[in-house]
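Missing here is one protein chain; the remaining ones are kept as they sit in the complex.
Letters A and B name the chains as they come in the text, with residue numbers starting at 1 for each one.
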């Protein structure tokens, strides 16, 4: 079967940096099937990329190589990683962006060497893409580098259960639709207090009229605040980090 | 031959929703060749997506599966569809976005069931992508659901021929270049009245100077209003729905 290599970057596409990486991948792994996840991570937004990878990496079949280049520390002493976890591989900088795969029991990480002569500004092309191509060609992860015992781990802040049974959480991400996704795991019924609003938890967007706010359990299992057919972020003034309280029924 | 699966959504790519769908597709149809049409349909703009699908769906070879997820009604009672038309397949919500294939004689539509436990907000991942993967693997459309007799059909508003031989039309879409594409089928010569302007129909953009307005027959056979090397929408103040009158020579 063709090896799958996915790409996630903050490069945009117009400058040709992604094109260079694709060329390197296909020159070294001509049978690889390339799959774009996104190149529209906001520049240097490691946290946003981490959440995107969390959604995606395990959906792909065993053997898939995920190439992830959000790399504000390029050229510094930060380590370059290859990770093996649950049958998938991930390659990217050691800044926490690969955490979703690293926190799984049994995950292994190796530190990739920096060969002489590589550019100081584009390890995506010169270090990460070659390592991803090697993994796609069946090279063992052990052949790529030396064990990395303590890779950087970033975690989503955890919601806090209070003595009165309510849960204190926060908005973790605003998505393209303006939905505000929280860190509170979905429950069967309850009330969400955010800003001056108090909203019941519904089952679907369609239970309210277009333009009205609604709370539902989103597709990753967390409570989200939305406006039906509109942007909750804009219409309700919500942003990353805003606090909320959930009171279960 | 590898089955082709195209993707058209309003998801953007940064949030990872498209990545999740691609993972589901490739986990179930590992030989599929994924082809991005676009993920930049404006959020919930079913009409814009319908026009994009109209341009695209029949250009692909027989057997292609088009996965189309512009789904403001997700979680409501709207039906989920799989369509077979002219040898191609389309999967998406029953909101008119698949009309270009449904209006072809011989088209068939089936309603996809909603399995228990699927998310209420992301049928793209949980219903449409699995159905597209099944079609890509050669599963019969009849095995996916039950006949849908009356799917929602949306049509481009038709231009009206008036008693004096002139044609009343409107602007249907503004494209990325700022070209204003109308619903008036191209003709061999004539004059276009729009706003306070009166423009002759030309053969190509290049017949006027850069920065000047020009009417031509566009690549889908409809008259469009353009500005050579500029944006007609911005420079002439044109928007979707604006009326025009075409007087054939």
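Everything that follows uses one rule, which is that a contact is a pair of C-beta atoms (placed from the backbone, for glycine too) under 8 Å apart; a residue touches a chain by one contact, two chains touch by 3 or more.
Because the structure is a prediction, the values reported are computed rather than measured.
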- Task: Identify the residues of subunit B touching the omitted chain, counting contacts across the whole complex.
- Result: 1-2, 4, 6, 8, 33, 35-42, 48, 51-56, 58-61, 64, 173, 175-178, 203-206, 216-219, 224, 229, 231
- Spell out the interface residues on subunit A facing the chain that's missing from view. 10-20, 22-24, 26-27, 30-31, 33-34, 36, 43-44, 72-77, 119-122, 125-126
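The definition used in the following text is that only the chains that are shown with their structure count from here on.
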- Item | Intercentroid distance (Cα basis), subunit B paired with subunit A, Å | 30
